[in-house]
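One chain of protein is taken out of this complex; the other chains stay put.
Now for chain A:
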Amino acid sequence: MQKQAIFQSKLLPYALVAPQLAIVLIFFYWPALQAVIQSFLLQDAFGLSTTFVWFENYVELFRDPAYFEAIVRTFLFSFAIAVSSLSFALLLAVMADKPLRGSMLYRTLLIWPYAVAPPVVGVLWIFMLHPSLGVLSRYLRAVGIDWNPLLDGDQAAALIILAAAWKQISYNFLFFLAGLQAIPKSVFEAAAIDGARPMRRFWTVTFPLLSPTIFFLLVVNIVYAFFDTFGIIDTMTRGGPGTSTVTLVYKVYSDGLLGGNLGSSAAQSVILMVMVIVLTGIQFRFVERKVTY
């Protein structure tokens, strides 16, 4: 699609795109290119000499069981976060979509966690579930659970998933609500006249009509779990205990900063970039399809 009415000017358009272009080239493309170059280089411990090693950093990475574990862990986290947050948000959205008194108030009270920063989410949850002083830990201990996420890796992982899913409820709720309100009410009425009970109506009418939204949110949630959980992990567990909460993004950070292994960290960045490109691609394919519905 092109505009018919346009301006004629030789220099002005370049001046207008210049700031955006300058920022993009300096802070996006240049570092991305650097990451790709760095990923082919091997630096000695003191940073005095570098050698070009082709794909050695990548080969090393895939030979490293710790990296493989981080991949599996990241996908498990993402899956757990997405499924728990999406299902709870869908339940709430279906309820809030009903013609209820005070539904605007419900909406307001449910959407604000969107605005809470990941490190703050981490601080809130680690405080509540802290092994020695957490308010909720008392109850866990009372029911016989030996709760100590600072020592037990599985419990630490559960804590991260819980906090990350909590934060994402409001976002998913908003999109589900918008999706539900876009479904014409006559569809439900027709199903009701056909004698479908509410549960049946949900699974045979609402759910299929909502499936584009569900798919869209699934992709968004996976991207969220990949990148935005960094702040939660860093405040709650710092990757520990051991490496039990180290995800791919956290590994890029810790290997580069603490390990000083720039080649490997760069190779990991490049792999992440490929993953983002694939995820964004899926998202756009889907959005295009939705437009033609």
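Some points to look at:
In the analysis below, contacts are C-beta pairs under 8 Å (C-beta built on N, C-alpha and C of every residue); 3 or more make two chains touch, one makes a residue touch a chain; residues count from 1.
We take it that contacts and distances are computed from a predicted model.
Name of the non-displayed chain as stated in its UniProt record, restricted to "Cytochrome bo(3) ubiquinol oxidase subunit 3", "Sulfate adenylyltransferase subunit 2", "Insulinase family protein" or "sn-glycerol-3-phosphate transport system permease protein UgpE": "sn-glycerol-3-phosphate transport system permease protein UgpE". Residue-wise, the contact with the chain that is not shown comes from A:V135, picked out of A:V59, A:V72 or A:V135. One of A:I23, A:V59 or A:V72 touches the chain omitted from the figure, and that residue is A:I23.
Panel shows chain A; residues 1, 3-10, 12-14, 16-17, 19-21, 23-32, 34-35, 38, 88, 91-92, 95-96, 98-100, 106-128, 130, 132-135, 137-138, 166, 169-171, 174-175, 178, 185, 188-189, 192, 198, 216, 220, 227, 230-231, 234-235, 249, 252-253, 256-257, 262, 265-266, 269, 272-273, 276-277, 280, 287 of it touch the chain omitted from the view.
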